[in-house]
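Every protein chain but one is kept in place in this view of the complex.
Going by the order they are written in, the chains are A, B, C, D, E and F; count residues from 1 in each one.
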């Protein structure tokens, strides 16, 4: 059971971030959505999309995102199971500046 | 259902930030407002506006902000759904210094 | 309803910070005050004043501050509404070192 | 009794991170899984896998990971016992940037 | 009503920090004291003194500190009112490295 | 009564970190173990071992670690007593980068 997703999404300016978040938050199994616009170009916006729920259907999310003219660039984090497990930092983390 | 918005707003010195925050906090569906003035020029002020509520009506917010002579420069974050989802940091975050 | 204010205040050495904080904390609608002296010159002190309450009357605060020989240099943050909304960090924050 | 594992895993693009996390979260003794993709190459992805449970069977985890075409590159942290013990920082930590 | 004070105090080596903290903690209206020695010279010690209470009498504190041969160099923070208000960070903070 | 230990341990690759943590977590008086591998060489691994319990027997721990072919390089932190006391930072800390 998928509990949380962090997606990197490329979207056109229209539909806007308000519409995209409302559309995603209405899908089955979704408890909440957070969308952060972290870069704006002339044609597109880069958005970090965090989705929390009980039994998130990834294909459903993907379909809705594409229906709105956007594309999933990458899936950066997935939490699955009975509980939402958070990241644990270790000295082996290669991604220095986190 | 929109639960939280982070807006970048450009406002004239008058009406002041006290008046703007009071006006926004009285709108339907709003539980609280935080306005931070992060830059002041001779003519205008740059404000970061955080709005929390149950069912925030973005068009309503926008109308009130414009009525007060200010403009929304960008929508930087939207949280929607039954719960307010917070950001999750990942190594893929391109915006290094956050 | 104003719930929290962050003010940048310029004050003379007398009345001192103890007197100023006691005077402000007695005003109607005030639950608590925090005053931080962050710069001291020969003639004046720069103070960051944080005011928390239920229905803070800004004009009242301003009047009391001026009665004590001090002036409000800027209003840096205002929280209004039923709940006190805290700041949310986003990658669009232009004020880098916060 | 193993309570938490942090693994560094090398995986092919397919099966994807959604499938891998769902498969691992269904194993006996697992309460939750978090998978973070921290590097993507043409052929493979580097993933940090955090597994929380009551009595995690490492051999079972390893078998499932390998069934899905991935390999455990290293075991970076293990928590065992009645409670999950978190890291404690000390001045002797040689791994400076943690 | 003063609830918390942060003082910068210059003290001789004797009486020592144990005696000073015990003496201050016994004054009326004081709930607790924290004294941090942050610099030691041949003759004197620089101490940061944090005082928490319900109705702290600053003149009383000052008198006791001076009785023990020490002097208040500055009053760096005052919290007053029904609740103890903590500092709130804003982009206007001029004191960069806090 | 020893409540928490932080040990720097040098271990061979075999027995692995899973076996070591399971063996230590079964000793009397142990509530939980966390082992972090922070450096791997061809012959050995450097591990930070955190042990939490009610009445930890250090000699017992040491014996078990040595039985498994590993050695305690140093004892970096010890918490003893009825409660587990955490570190307190002070300006006198000479170990700058903690």
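One rule holds for everything that comes next: a residue touches a chain if its C-beta (ideal position, glycine included) is under 8 Å from a C-beta of that chain, and two chains touch if they have at least 3 such contacts.
Remember, predicted model here, so these are calculated numbers, not experimental data.
S.K.: Against the chain that's been left off, what residues of subunit E make contact? List them.
M.R.: Residues in contact with the chain left out: 4, 6, 8, 16-18, 21-22, 24-25, 30-40, 46, 48, 50-52, 74, 76-77, 87, 93, 95, 97-98.
S.K.: Touching residues of subunit C against the unshown chain: what are they?
M.R.: Per the touch rule, subunit C residues meeting the hidden chain are 36-39.
S.K.: Given the full complex, what residues of subunit F touch the hidden partner chain?
M.R.: 1-3, 58, 74-96
The definition used in the following text is that only the chains that are shown with their structure count from here on.
S.K.: Give me the chains shared as neighbours by subunit B and subunit F.
M.R.: A, D, E
S.K.: Once you count every C-beta pair in contact for both, which comes out on top, B-C or A-F?
M.R.: Contact tally favours B-C.
S.K.: Let me have the rounded angstrom distance from the C-alpha centre of subunit A over to the C-alpha centre of subunit D, please.
M.R.: 21
S.K.: Can you list every residue of subunit D that touches 2 or more other chains, as numbers and ranges?
M.R.: Residues 36-39, 74, 76-77, 87, 93, 95 of subunit D touch two or more partner chains.
S.K.: Quick one: label the inter-chain contact graph as line, ring, star, complete or other.
M.R.: If you draw each chain as a dot and join those that touch, the picture is no line, ring, star or complete graph.
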